[in-house]
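What follows is a single structure, and I will ask about it in a moment.
All protein chains of the complex are present and in place, except for one that has been dropped.
This part shows chain A:
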Amino acid sequence: MNALTDPRPRGADEAGKAVAIRRLTRRFGDGPAVLDRLDLTIAPGEFVALLGHSGSGKSTLLRTLAGLDPVTEGTITRPRDVSVVFQESRLLPWKRVWENVVLGQDGADRRERAAKVLREVGLGHRIDAWPLTLSGGEAQRAALARALVREPQFLMLDEPFAALDALTRLKMQGLVSELWLRHRCAVLLVTHDVDEALLLADRAVVLEHGQIRTDLPIGLARPRRHADPEFERLRSVLLDALGVCDG
């Protein structure tokens, strides 16, 4: 726990980093190291996409950053205010949507704050609904609202759209991009979808054998289009790094 240090209030240390991971090693039991002396930094307001094969340790890295797993070897520096969105919405079924959004928050204006952020994610009409009546996409929106209402300096997303249908996923990607442009927090997005990474991120990193093997800046202008030749090039670079042959 003492390896987690809180930097300056703005969420950046002198070197202008929101998140800094140094030589982070993580193993389960006596098994091989899932994360092996991993280094990664994220600048304030930077959007990083984390790719890698299934089982490469992406979720492990995210959980460690979120403080759910202990830091045993190496150090992590991160802002104090972080939020996580998982693949499942993880809403409490017995609390109405707005109560879920401001869960653990105090103050008389809880409901207004919830309503505001729910409107932002397009759920303004469902603030009093029970979570079990939401569709998958709506539930993920609510989870996103719950993450945003805390005004995090660092937002972690672990395959937040993986369980959604293609159309909803496209909408959600647009929403996340819009929200990020407005809130400007640092983001770490775990995804399997190369196109998603290229649409949203400033930088795509690939986790392999416990380390960041590929670190690819994405300099495309926003909003991005698949048809862009540069998009195509970056896509094949990433697919190559993931060991997938692109046609």
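We take it that a contact is a pair of C-beta atoms (placed from the backbone, for glycine too) under 8 Å apart; a residue touches a chain by one contact, two chains touch by 3 or more; residues count from 1.
The rule is short, and it goes like this: contacts and distances are computed from a predicted model.
Looking at the choices "Putative diheme cytochrome c-553", "ABC transporter permease", "Formate-dependent nitrite reductase, membrane component" or "Fe-S oxidoreductase", the name in the UniProt record of the chain not drawn here is "ABC transporter permease".
The hidden chain makes contact, of the residues A:R22, A:R90 or A:R235, with A:R90. The missing chain, though absent from the display, is touched by one residue of A:L132, A:A166 or A:A227; that residue is A:L132. On the side of chain A, touch with the chain left out of the figure occurs at residues 66-68, 82-84, 86, 88, 90, 92-96, 103-104, 128-133, 146, 150.
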